[in-house]
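All protein chains but one are shown in place.
Letters are used for the chains, namely A, B and C, taken in the order the chains are written, and counting of residues starts over at 1 for each.
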Amino acid sequence: MNTLAAILVQFFELLAALLLAPLLTGWVNQCRAWLQNKTAPPMMLPFRQYAKLLEKEAVLANNVSSLFRMAPYIIFACMALASMIVPTLSSSLMLAPAADAIALVGLFALARIFIALAGMDIGTAFGSLGARREMLIGFLAEPALLMVFFTASLISKSTSLSTMVEALGQRGFIVYPSLAFAGVAFTMVALAENARIPVDNPTTHLELTMIHEAMILEYSGRHLALIECAVALKLYVYFCLGVALFVPWGIPEGADLLNLLQALPLLLLKLAVGGFLLALIETISAKMRVFRAPEFLGTAFMLAVLGMLVHLLLETGK
Amino acid sequence: MTATLPISAQIINLLAAAMLLLAFAMVSQRRIISLINLFMAQGAVLCASTLVVAISTGQSHLYGSALITLVLKVILLPWILHRLIHRLNVRWDIETLINIPMTMIIGILLVIFSFNLALPISELAGTITRSTLGIAIASVMLSTLMMITRSKAVPQVIGFLSMENGLFFAATSATYGMPMVVELGIALDVLVGTVILGVFFFQIRDKFESLDIRHLEKLREDQ
Amino acid sequence: MSNLLSLDWALVLIVSWLVIGVAGLLLSHRFFLISRVLFPLGAIVGLALACVAFGALGNAAEEAVLPLGLPDLPFHVRLDSLSAVFLLLLGGAAAGISIYCAGYFRKGEGAAPGLQCMLYHVFLASMAMVLLADDAYAFMVAWETMALSSFFLVTTDHLIPEIRRAGYLYLLIAHVGAICILLCFGVLHGGSEANSNLTQVSNYANYTFTHMRAQQHNTLWASAAFFLALFGFGAKAGLLPLHVWLPEAHPAAPSPVSAMMSGVMLKTAIYGMLRVSFDLLYTQLWWWGVIVLSLGLASALFGVVFSAVQNDMKRLLAYSSIENIGLLFVGIGLALTFKSFGMMTLAALALTAVLYHCLNHAAFKSLLFLCTGSVLHATGSRNLGKLGGLIHQMPWVAWLALLGAISSAGLPPLNGFVSEWLLLQAFLFTPGLPHAYINMLVPVAAAAVALTAALAGFVMVKFFGVVFLGRPREESLSQAHDASLLERIGLSWLGAICVVLGLFPVYVIEKIDNVTRLLLGAGLYEANEMYSTAETAARASNWLMLTPIHPDRASYMPVVFLLGILVIVAIVFLLVRNLWHNKERVSGAWDCGFPLQTARMQDTAEGFSQPLRQVFEPFYRLQSDIPTSFDKSPRYRVIVEDHFWYWIYLPIGRTADFGAKLVAFLQQGRISVYLLYSFITLVILLFLIRG
Partner (left out) sequence: MEFLLVLGFPLLGGIVLAMTGHWKHAAETNAAFSFLTFITSIFLTIRIIEHGPQLLYDEQIFVDPLNVFLVALTAFVGFTTSLFSRPYMRIEHDHGRLSPGRLRLYHSMFQLFICTMLLALTTNNLGILWVAMEAATLTTVLLVSLYRTAASLEAAWKYFILCGVGIAQALFGTIMLYFAAEKILGHQSGALLWTHLNMVKDQLEPTVLSLAFVFLLVGYGTKIGLVPLHNWLPDAHAEGPTPVSAVLSGLLLNVALYAVVRCKVLADGALQSNLPGQLMMGFGLLTVVVSALFLSRQKDIKRLFGYSSIEHMGLVTFAFGMGGPVASFAGLLHMTVHCLTKSAIFFAVGHASQQSGTQVMEHIRGLIKTSPTVGWGLMIGSLAILGMPPFGVFASEFLILTMAMQQQPWATPTLMLALGVAFAAIFNKVHPMVFGETTAKTLPHKPAMFPVFVHLALVLILGLWIPPYLADWFRQAAKFIG
């Protein structure tokens, strides 16, 4: 009986991800508009945007290969798989043993490589420009994210996400200094990975500054819809990771439907607060020069490694 | 101590002293003609000493070796050398790499060195001529010195031949000479060697127009 | 069947390789016979060798004595599970590469094919002999025959001076390495004080490995032997200070040969290292592990940083081989440290990571080198600046190169990720070490390995993107033809190995476990202090899930991973196609208002790696002359060089020359000086015996 419940929970997890992700992006745009005292766009705008795009026909550049057509599907699949793995509604998901933290980072890297290759396939200056900058950000962000996961796994003696959530959840409200370092590093990496303001402006199309946008410049119609949905999913997954690692209380243990309903409102609350904080960060900080990004991510990397060192120095003593 | 020695030992010591004197004379000689004559004299002294040893010890093969020395070192080789000098019409003096007084001092040091070198051996030697071993080694060393310091081809060859004389003298003084077949072999080698060197003189002469060794220095490692 | 069956089979197969080689030499004028018959035959022999090795993996070590060799020290041969794993690697890679060779060597270009065929098969046979050798003499003969045959292969088109220089540098460092290995065997065989009885006539017979295993050395002699082995095998593997020859020699060779050298020959050095440090040496000290770990890290980081800035695709792959070798030495270092502290399960984990990565690297590196071979054949140029957009003309090669690139970057569904995952898991256990100082080293080491893996991704994107995607940068590229049938078979065989190694790690690790049990005494899937036998048995049997230590510790299900992605892609593809539409329209790319769009406006290879040159500036020795705006004929040139060449190798050259100049003083040409030498030696000797 519980396998059926597990499958249902896993299905609900995916469904929640697909629904909440666009809403989260809409909510963040609304918060940012209010903070910049503009009139906020409706929260359902992303859904309408996907519907519009899916109606349009996909326009492809003339020397594009089949990799360009295939990339959006793969990227969307990776992000969907990631959302099914990260424990949000329950900590013992069916697909949890399929991948641990390192595999998750690998999944993000796979998505990044495909989107960079798609960018380069077009053959114009913008695609390869974007790919080069994306890979520059990527090769520093990925190890930093790994170090954050290592710090958490050293504390919880395991790299599988469900065990981490359970271990971090039971230890009550003690503040780990190493987790504090890891938290700051995680936010910086999240900003960089999701192409948020300090590193890259998600809304801009200015050739000189755009990183993420440059790669998906040539996409249109259904491909663009999938990519936009994947980006939203990625933001949602990063939020869930942040919740799982740093505010894990309230994520239920077992895989039954009852506590599912009890976990949902708590998750919505955390996402709303997180979304507002993200909008706040975006309004108060300005976009950095591209060559300042390696220093920004370098600090994130150092902080994460420092987190590990602090853990080994202070916390193993107990 | 010399009084108790038998007459033959005294004569041999005398001849050995003459040998050493001749070696020194050859080292300090300037003119080539007299150099060859000194070489002939050294051959004669060697032959005499071998004869005296042969008479005193009754070693029959020593007569043969004295005869070979006489024929080879006193008659044949000087004659070949004189003919060569005449055909090459070299009359000039011998230039040396370092001046004569300096060579003399080195010569004396060499003699002292060969004497204390020969000391342990001469005590063991049973032969009556054991004391002359030091002189024999000294004359070998002096002829090597002569080869090193001369800058002309002919004096170098004469130094080489006088070294052979020194060795023969060492052989007679230490062990009453080598077995006959070896003596013959050595004599043959020396003779053929001299003939070949003569051939070389002519080749060097018509290639370099002079017999100066300093022309023979092109085969070297460039620094 | 007699129990020596697999060893006899292995020897028969090696001899058949030699026979094929000699046949190639004899038929050198009939080109068709060589390429279409002999090379495929070699591939079949390779496959057979892989099967024999696979069979021999489990059972006990077999030994035999061949009539060859010195009178008192005939060739001892031994097939245990360690050599079986590497024979499996050699056989598998040789099969793919030989089939590729059959299609690759075309008529009338390069050196005589008959000679190529002979050298190639002698190279294979000598590598197999290295893996089977069981005494110092047989090992050294096989080792240097391998170096010699690969040298002649590297200098096939010897008309180009750079290739000759590369060949010379390669053989020189290989020879110096071999001398150190000989010295190490000398120390290992008993050292000076152990048994220097001169009376025994055949006392050099104790150079067999079995005798060496029985030796107990004090720490001084053991460390001396270990570091000599590290220097010798490091020289052949391309460890940091001795790596200068690798980026020169591998690209110079024809592609199948550089694939064989990079994929398999470097692994023989790893085999040698494992054989000496775990099998022959009696003790392991922890600080050996730390030194090997730091050297490995340095070469991994150095390799990947340099491979990112290369403009020649084969040099790029050669530097990435240095990176992978660095990762292997990191794994060996960890295993040594764990073993010295007695933590056998964790040492088994690190050793499994090393062996798994050897198999992976052999597969994906030879696949990538063979792809560059096809590209080179099609376009005639190795310079990344002259390639681009080849995916349209060469789809087969492009997609298989993508497969190789993804597994080389260590991305989840494929095999590169599994060994990287095992290595990182091994790192996470180091805090358990009782030595506080090493615990500090762990975060730095883990960070460096993570950074290397990420940079490998960067390199592969640059390699694949610049070569295959975008617009062709030269007009001649449009006539590029795809790989021939035989080449495709070779490439897809290696691609299949990558996929199988990626998706079924549990089977592979079960087989590798025999080796760890041989070397460390304890395998991965054995009951250890943490987990009871019942759980371990369950773990081993569940082919789906790879959990080296314990399920809730870490687990990874590659098959579920791949299925997940494919299912979602299929659902979304069908959903979009039915609910909406799949209309497409082709038009010009966004040109931001400039009508004149040329292929030169794409990113060049230097451009793509420019950010890295800025971030890792101190690593390189940069000379870049950037033209000013008033320059009439602007030429942009960046030369990236290796510091080590200027710090270590040129000074050595200068000292050797100085020594020669000093000694030349001895030969001045004046005869009187020579006589003086003779006289002085005489006097000195007389003085000596007097005293």
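Please note the rule applied: contacts are C-beta pairs under 8 Å (C-beta built on N, C-alpha and C of every residue); 3 or more make two chains touch, one makes a residue touch a chain.
These numbers come from a predicted model, not from an experiment.
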| request: Name every shown chain in contact with the chain that has been left out of the document. | output: B, C
| From the list C:E144, C:E323, C:E420 or C:E487, which touches the chain that is not on show? | C:E144
| field | Residue among C:V12, C:A60 or C:V176 touching the omitted chain | value | C:V176
| said: From the list C:G186, C:P241, C:P395 or C:G607, pick the residue that touches the absent chain. | reply: C:G186
| said: For review purposes, identify every residue of subunit B that touches the missing chain, sorted by number. | reply: 59, 117, 120-121, 124-126, 137, 140, 144, 147, 153, 156, 160, 163-164, 167, 170-171, 174-176, 178-182, 185-186, 188-189, 192-193, 196-197, 199-200, 203-204, 207-208, 215-219, 221-222
| In the complete complex, which positions of subunit C touch the hidden chain? | 67-71, 136-137, 140-145, 148, 155, 158-159, 161, 164, 167-168, 171-172, 175-176, 179-180, 182-183, 186-187, 189-192, 196, 198, 201-204, 207, 656-657, 659-664, 666-667, 671, 674-675, 677-678, 680-682, 685-686, 688-689
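By our rule, only the chains that are shown with their structure count from here on.
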| note | Ranked by contact pairs, first place goes to A-C
| note | Taking each chain's mean CA coordinate, subunit A and subunit C are separated, in whole Å, by 36
| task | State, to the nearest whole Å, the distance from the C-alpha centre of subunit A to the C-alpha centre of subunit B. | result | 102
| subunit B-subunit C separation of Cα centroids, rounded to whole Å | 70
| said: Which stretch or stretches of subunit A touch subunit C in the complex? | reply: 54-55, 57-65, 67, 73-74, 76-78, 80-81, 84, 95, 97-100, 102-103, 106-107, 109-110, 112-113, 116-117, 120-129, 131-133, 135-136, 138-140, 142-143, 146-147, 150, 153-154, 157-160, 162-163, 207, 217-218, 221-222, 226, 291, 294, 301, 304-305, 308-309, 312, 316
| task | Sort out for me which residues of subunit C touch subunit B in the complex. | result | 661, 663-672, 675-676, 679, 683, 686
| said: For the complex, give me every residue of subunit C touching subunit A. | reply: 388-389, 391-392, 398, 402, 406, 409-413, 417, 421, 424-425, 427-428, 431, 439-440, 442-444, 446-447, 450-451, 453-455, 457-458, 460-462, 464-466, 469-471, 545, 547, 551-557, 560-561, 564-566, 568-569, 572-573, 576, 579-592, 597, 599, 601-603, 607-608, 610-612, 614-615
